[in-house]
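Pasting a structure below so you can have a look.
With one protein chain removed, the remaining protein chains of the complex are shown where they sit.
Lettered A, B, C, D and E in written order, each chain numbered from 1.
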Amino acid sequence: MIADALLDSWLDEDVPYGDLTTQALGIGDRPGRIRFVARSQNVVCCVEEAERLLARLGTTPRRACASGDVVAAGALMLEAEGLAAALHRAWKTAQTLIEHASGIASAMRLIVSAARSVAPDIAVECTRKNLPGARRIAVRAVIAGGGSMHRLGLSESVLIFPQHIAFLGGLSALGDAIAGLKRRNPGQKIMAEGWSIADALALATAGVDVIQTDKFPPEMVRSLVEHTRHLTPAPAIVAAGGINETNAAAFAGTGCDALVTSAPYWARPVDVAVTIEPC
Amino acid sequence: MIADALLDSWLDEDVPYGDLTTQALGIGDRPGRIRFVARSQNVVCCVEEAERLLARLGTTPRRACASGDVVAAGALMLEAEGLAAALHRAWKTAQTLIEHASGIASAMRLIVSAARSVAPDIAVECTRKNLPGARRIAVRAVIAGGGSMHRLGLSESVLIFPQHIAFLGGLSALGDAIAGLKRRNPGQKIMAEGWSIADALALATAGVDVIQTDKFPPEMVRSLVEHTRHLTPAPAIVAAGGINETNAAAFAGTGCDALVTSAPYWARPVDVAVTIEPC
Amino acid sequence: MIADALLDSWLDEDVPYGDLTTQALGIGDRPGRIRFVARSQNVVCCVEEAERLLARLGTTPRRACASGDVVAAGALMLEAEGLAAALHRAWKTAQTLIEHASGIASAMRLIVSAARSVAPDIAVECTRKNLPGARRIAVRAVIAGGGSMHRLGLSESVLIFPQHIAFLGGLSALGDAIAGLKRRNPGQKIMAEGWSIADALALATAGVDVIQTDKFPPEMVRSLVEHTRHLTPAPAIVAAGGINETNAAAFAGTGCDALVTSAPYWARPVDVAVTIEPC
Amino acid sequence: MIADALLDSWLDEDVPYGDLTTQALGIGDRPGRIRFVARSQNVVCCVEEAERLLARLGTTPRRACASGDVVAAGALMLEAEGLAAALHRAWKTAQTLIEHASGIASAMRLIVSAARSVAPDIAVECTRKNLPGARRIAVRAVIAGGGSMHRLGLSESVLIFPQHIAFLGGLSALGDAIAGLKRRNPGQKIMAEGWSIADALALATAGVDVIQTDKFPPEMVRSLVEHTRHLTPAPAIVAAGGINETNAAAFAGTGCDALVTSAPYWARPVDVAVTIEPC
Amino acid sequence: MIADALLDSWLDEDVPYGDLTTQALGIGDRPGRIRFVARSQNVVCCVEEAERLLARLGTTPRRACASGDVVAAGALMLEAEGLAAALHRAWKTAQTLIEHASGIASAMRLIVSAARSVAPDIAVECTRKNLPGARRIAVRAVIAGGGSMHRLGLSESVLIFPQHIAFLGGLSALGDAIAGLKRRNPGQKIMAEGWSIADALALATAGVDVIQTDKFPPEMVRSLVEHTRHLTPAPAIVAAGGINETNAAAFAGTGCDALVTSAPYWARPVDVAVTIEPC
Partner (left out) sequence: MIADALLDSWLDEDVPYGDLTTQALGIGDRPGRIRFVARSQNVVCCVEEAERLLARLGTTPRRACASGDVVAAGALMLEAEGLAAALHRAWKTAQTLIEHASGIASAMRLIVSAARSVAPDIAVECTRKNLPGARRIAVRAVIAGGGSMHRLGLSESVLIFPQHIAFLGGLSALGDAIAGLKRRNPGQKIMAEGWSIADALALATAGVDVIQTDKFPPEMVRSLVEHTRHLTPAPAIVAAGGINETNAAAFAGTGCDALVTSAPYWARPVDVAVTIEPC
């Protein structure tokens, strides 16, 4: 899912013409070993892509863990043998890739764990609010962290925002449209975002399958769950807005069906120690 | 510096085939206005690229600030008029671009300000440890935040790490090499990273132009400054490793010449409110 | 949704170095007009992209219809004025783009119309079995034809094929998995393909939201509809496999919820006459 | 001729982030086998590229036929062993590639065979009117079908259309130009399209090497052949416009030198059955 | 023919993140004017692409000549007004593009002129031996210089080298194949390279349309012309190998039909003076 050409573009971004220091010191042809070791416990991500980066530069990597694994502080994650020029060229790209992706995965895992400690079957999803251009890494990390993607993009699912409703002339017009939407899109759940309990209930009554809240506090989500639970069919309730590892359990305890978070995207990268030595 | 094709690839990542919701509701052809408003004070970045994104989709944007500006909470940053289909298509890509880039810029600015409150002329630099593939955004944001880039990559400058020295057979061998390095690279400062005061002094004695510390606490940086200040020429001392807005002033107060940080890359994105309305 | 760089790659594929004939005749700088006229009634598609192609080459196009329009035989679809070199360079790429895309759209429209003459609200969807690399044109044409896409790809929706079930150990194992699937994917309809009435009923009983048939004849689809209609909630029934304009009405008459077809992808391109004249 | 990056872009178009169904069912790591079997006799094309697709995803493919081969109904074309996640990811892209390309190749073969049953040495060529962006597949399929390409694009050969002549001021002006064209382009045959017998004869008299007819019926082509056969040197006569498998023999029987067709591009894809099973 | 994305990639190659000097001096926002002036008479090439580069960076260029023009020493070729940051960013890419391309064009023009001073209608062609990746610039420059391309690549024309014949089992086998080749490729001249007069005559007798010599001196080319002139049809004779401006007239005087040269590709770039000033 991360193509060779994308891996190469990352290497090129960091080292377009080789490591000048290695060249200037004349050490490029000496054999060595690079080792990536976790400085703290973390959920691993993109170590497979780091392995491929190393292999593309002619080194012989050996991977000691997989995306989704939890590694302990001090654990070897990945190592490779090859020429010093290649090891230095791969170093930072491989390291920052693992660090950032594992940081997202680790943060996602914390939120998932917090939520499922309270509601073991709850869906825990991450938004598409990644840095533009980074969605392939983002999706990989969210899944490694045990979560799932809320949406991959706008083209694949129907999620009606108030910003859409404004063009229809309001919620009442939407009500008229829902039945048609459902008939014409039998493979899609019809989702909508509500900005108040009243809006959310109106969406539920109109037949929306999934109602997503925007920055409701937990008690308000719970109230919405209670107001909609008896409907047939009852809409799924999805809590979104401001959810993170500190409040995920509280949101999960409301009885809602899913949590949606963006918080992992600004998680601190995990710290990976890198050694390079002759061998 | 961010090419049209890169902008298009970001849009394509998020909305490869149009906004299905807009299509399903049949509202794509209705005229509207999108507005991006700061929810809190922040240092702006990439609002020009967001403007270009909007223009590429056929809307008519108007930009109210520039990268590097400080905007107040509630300030309009950017707006555009166009068809609902285009506004919805641009929405999230433009928003997350501004949010992430401005988040980095704002964090950078805090570190720069903290450092320069103590040492007004100190250089404050950001590493190249951005998410792979994101260097163009990273550089833009670092500069918008008032900082500069430590290195753009490995091909352009000479920075000798212990990981290089290992292939030479140790510091003593490096000493022999320094004079040659300097003669053969008259346009380059010769930089090296030291892992102890003793190492750093050895590097200084060997004639290295710039000595970079790795995770020295401030007092240890200060000690190194004091030990090298009297040399002729005195090497520049650059503090790196674990520097952030909370300790930047302490590091700046050591008398060193530059701080190098990676912290802005995991700054929380700023919060930008987006409204879309018919017009 | 079709980026400038993609348009340019199409032009480059056909005319990497200019039209040698125009160059050899020395007529490149003479002003002229190109006109694209429908030879028969058809549903238009990609005339906007053809317009952009012409504009990218420096000509001044004027578009006389839009994707989704029905144009009569003899109707002008698009014209442009510019230098002969540019007009000849754009000619075949613009023409074949309109011809192929309008061919798909026209075929889709026939199937949609046939189906909806019997079942006015039925969903009529096209598969993702386009020529690899052509999905952006395919989606555009399906929508222009009044249909919708069954799936945009594999990453966005859950459709369980027997080829998946084989790895689970059979339908009974699937039954156990469905409830979990639904809880963990609240934004997704769970869809599955059945290869017999019995399989389909087992899927329905297991709680699948949407059951897709594979090459059932209409009477068999009708039977499945009758067997599942009374379930609460009743699964949507989607007929797929061998559906085209000649049998779409028969399938639509079965009471199923949606038809899925691949037939438009091998529709004959519409015939567009192109004239180029000095002006 | 179909680069790795193009293969990867096809996979990415269909499965940007993995098969969600496989992921949701938790079966991705189970070993399995995929088999592609012809449902009917056909001329194979792009099975090598399908093999490469499978190999790029880490499976171990085994190819049982080659582009240009005729396979019987029921024949195994290609199989691979690998993890379920990879097999499902490759499935549809590999299948539709083989189906579309083999469909074109099979249609081309029918036209070639029909023509050569009458005129064993006649050239049978396909136009460049493929779907924009698909020329590499198109050329591959035309050759697999036993035909050749009429032109690969506009930059490489001289084919004078009436749309060129219009800028010269008519056929008489062309006549003056032909001798110069021939001297300045000694490696090129000078080709021209005629819209009537009279035009074609004028082109022949002017010294054109190859005269291409546009939608002449066979008897008209025959008449042109008879009128030009005695010229020294006699121009080659190429029949184009509306040629397909039903009339290719009739056209070939006119004595012309080549047929040019676009019909294979809208041939129905061949039907390839795909099974995926644990192993 | 040189797409926007290619222009952008050239700018990116030279200035990925802006001109650091301009940034460090804080002068980027000051308005200025850039002027490109010929230091010597030359045949211009790629000044249009340089103009587009300047426009893409937001400056307002004004072009004073066109590809193919001869400009005098001291003549203004191109100028633009814009911000200093944009002018400095465009400077070297625009300058080296014009210098290299005009260097090739000027060298080509000298060879064409030398040849045509003796043989006014002779074709003068350039090989495809450009630096890999530079063919679009190469073709543009060859045409600007008044020449034409010998071949654009291997896929479009039939030129039989001894390296092909080796696989056939020698010239006699080729002789058997020629008639078939000609029938199956009626739009192609059959070309072949001869390494001796005897070989060349054998090729002529076999019916080859165009015979290309490899490093024959002029008198040997003349001899070949004399030996083949009386054949019906007489093959075109093309002299290739070691041809440049100093010997082009001698080769042209042999009576051959075309010259093929690679010499322009290593022509010295023309010298263009660039000034940048505030305005």
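Everything below uses one rule, namely that a contact is a pair of C-beta atoms (placed from the backbone, for glycine too) under 8 Å apart; a residue touches a chain by one contact, two chains touch by 3 or more.
Fair warning: this is a prediction, and the values are worked out from it, not measured in the lab.
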item	value
Given E:Val37, E:Leu54, E:Ala84 or E:Ala105, the one touching the chain that is not displayed	E:Ala84
Contact partner of the left-out chain, one of B:Ser148, B:Thr228 or B:Asn244	B:Ser148
Contact footprint on subunit A, counting only the chain that is left out	4-5, 8-9, 11-12, 15-18, 23
Touch residues of subunit E, complete complex, unshown partner	6, 9-10, 13-22, 24-25, 27, 30, 32, 84, 88-89, 91-93, 95-97, 99-100, 103, 128-135, 137, 153-161, 163-164, 166-168, 177, 181, 184-185, 188, 265-269, 274-278
Missing-partner contacts on subunit B, residue numbers	121-123, 125, 148, 150-152, 155-157, 180, 183-189, 191, 210, 233, 236, 238, 257-258
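Everything that follows uses one rule, which is that only the chains that are shown with their structure count from here on.
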item	value
Comparison of A-C and A-D by number of C-beta pairs in contact, larger one	A-C
Candidate from A-B, B-E or A-C with the same interface as C-E, over half of contact pairs in common	B-E
Centre distance in Å when subunit D and subunit E are each reduced to the mean of their C-alpha atoms	31
Whole-Å separation of chain centres (CA-atom averages), subunit C against subunit D	22
Subunit A and subunit E: spacing of chain centres that average the CA atoms, whole Å	51
Contacts with two or more other chains, residues of subunit D listed in rising order	9, 15-18, 155-157, 184-185, 188
